[in-house]
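Below you'll find the structure, written out as structure tokens, and then a few comments.
Note that one protein chain is taken out, while the other chains of the complex remain in position.
Chain IDs A and B follow the sequence of writing; residue 1 opens each chain.
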Amino acid sequence: MKFVAVIRQVPDGESRLKIEGGKVDLGGVTMILDQMDEWAVEEVIRLQEKHGGESVVVALGPERFEEAIRTALAMGIDRAIHLVAEGYLDPISQAEALAEVIRAEAPTLVFTGGQQADWDSQALGPALAEALSWPVVSWTTQIELEGETQARAKHDLDEGAEVVRVALPAVFTSQQGLNEPRYPTLPGIMKAKRKELKKVPVSASSKVEILEQTIQEKSRLNKMIDGKDPVAAAHELVRLLHEEAKVI
Amino acid sequence: MKKKPNAKSQMPKTVAALGLLLSAMPIDFTLTDEQKELQKLARRFAREQIAPVAAEYDRKEEVPWGLVEKLHAVGLLNAIIPEAYGGLGLGMLEEVIIGEELAWGCMGIYTIPMASDLGITPILLAGTHEQKQRFFKKLTEKPALAAFALSEPGNGSDAAALRTRAVRDGDHYVLNGTKTWISNGGEAETVVVFATVAPELRHKGVVALVVEKGTPGFKANKLHGKMGQRASGTYELVFEDCRVPVENRLGQEGDGFKIAMQTLDKTRIPVAAGSLGVARRALEEATRYAKEREAFGKPIAEFQAIQFKLAEMLMGLETARTYTYYAAWLVDTHQPHAHAAAIAKAYASEMAFEAANQAIQIHGGYGYMHEYPVEKLLRDVKLNQIYEGTNEIQRLIIARHILKG
Partner (left out) sequence: MILVVLEHDGQRLRKGALEAISRARQIGALGAIAGVVIGENTQAVAQEAAQYLPTVYAAEVGSYTPEKWAEAAYAAAQKSGAKVVVATGGRQSRTWTARLAYKMKAGLLEDTLETSTDGQHIIGVRYSFLNRVTEKQKAALPVVFTAKPNTTPLAEPASSSGVVEALEVSLPPTVEVLERLSEQKKGVSLTEATVVVTGGRGLGSPEAFAGVEELASTLGAAVGATRAVVDAGWRPYSEQVGQTGKTVQPNLYIALAVSGAVQHQAGMNKSKYIVAVNKDAEAPIFKIADYGIVGDVHQVLPALIDAAKKLKD
């Protein structure tokens, strides 16, 4: 069996974002393996621990993605493929490039994050599935293999959830509750240095162009009500909401 | 930052020659990819596991054993044990990187693995292959701690005046005496105890013995009421006719003092690393508060008085960090490092204490309250000026280094 996780590197949630020249400037920002992709990596490692076989992490992005790839290797993935492409590439175009590499790997399944915290896109997993002509199960909260050719999975819909049986190979995207990812351990970090990281140059053009990015933070009143007397504070708050904000 | 070779240009010959010389300089301040990964792991661990529970364990004065288990699970516990004995063989620079990150979360909690490394180092320096195998196995196969017992109620700085007595009796030494201020003393699988076989010989009569947990005649009493670092367990160890096998002796009788001093020459550096973490935390908390708190119509961060304090905190932090890395580099490249370790330990702890002090000042009245994290920083880091050799002892070491040449 072979299990593939597709990951992205995104800004750490705690970082402050800044705009430079009409676009988000990631200089100096701490970049991490996206949290939802981390669930995908963890699930792939668990599947490998349970069923044996090989695990591979695949990422399409600029050189700096290497750090996130190393984190996945340090968590326990066997080897990595880095499709190197600088600049913005939309998920549909990325799916095409990724599919070529993944098709050649012929894995049992592919797991990726339900959404990533930079582009807020949910498209990569499904578009990849289409490129591979495989089914997709998005927002997966549980998965169990039934042999090598089938899987049973629970996933979220717009409202409620669904249990499906799907023929493998298939693409799954992760959702909260799928698992609790392990920390990369120190031994894992040291082993990761010796694991295979293949770099593949990618030349693709983006179907979508980003014209402008702005941070329009809604200006907030930041009005603090003295909490020393909680009862008085509560009454003052209700008064303000009724008379000033007029929302109750 | 590696120096780039100068581009060919129409520079005068002497300048070009200087450029060539500059480009040959080996100094490189960048961390390796592996070190960066390590730092990220430790930083994340501190943020997600240590910081959220630090105040609670400080308040309760309780050792977070669950965290010790988690540190073991991610490989951050006892990592200086060489790979041959089941550890990761981390170098001093890696220890410093980890130390700063964990101490940022809580200096008290960081002292737990730090003191464990302190208990491991004498065995590393003076143990036989068989002893290393035997003791290190206990410290790597499961979450376990080591300890180092030198100080006694009657002597701290005057280490050679220790009174714990070891009397040879056949295949054993019989230990009698009391040690105090011993971090991890009550939890440790192994405690390196420094005792004397002949008090009149002072430092030449000291022997280092590894006392294992559960040895009859060895009792550990937890000390309560510490000002800070309350998550770290500090103990009085009482030995009453405690029989320790000769196989547990490190080196020979008379080697003990040297082993202790050589150990501390190294382990002072992680103490400096811990001070860096506290100072960084102090600076971050103070900066955040200064940006939000308003007085006289604007954030207090806009006032020079506050800006000067923040600047001085960063001056201290950056210089202490760079020097601590230098001291670690000396250890990793097997160069003499006693004076550098002393400078790092003394300088970093004093700078961190002042940083915590100013962080409280910047917070004003709120800085004085438990609800805000800064008062704990001061209480915690004060100990860094005292343990592992007081800063006064550090100054003696530094002076000796100056005067010997």
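By definition in this document, a contact is a pair of C-beta atoms (placed from the backbone, for glycine too) under 8 Å apart; a residue touches a chain by one contact, two chains touch by 3 or more.
Everything numeric in this text was worked out from a predicted model, so none of it was measured.
The chain that is not drawn here is touched, among residues A:27, A:52 or A:160, by A:160. Between the chain not shown and the residues A:71, A:138 or A:179, the one that touches is A:138.
By the touch definition given at the top, chain A reaches the unshown chain through residues 11, 13-14, 17, 24, 35-36, 90-92, 95-96, 114-115, 117-127, 129-131, 135-139, 152, 156-167, 170, 175-177, 207-218, 220-225, 227-228, 230-231, 233-235, 237-242, 245, 247-248.
Heads up, the rule we're going with is that only the chains that are shown with their structure count from here on.
Taking each chain's centre as the average of its CA atoms, chain A and chain B sit 38 Å apart. Per the touch definition, chain B reaches chain A in the complex via residues 33-34, 36-38, 40-41, 44-45, 73-76, 79, 88, 90.
Chain A contributes residues 32, 67, 70-71, 74, 183-190, 192-193 to its touches with chain B in the complex.
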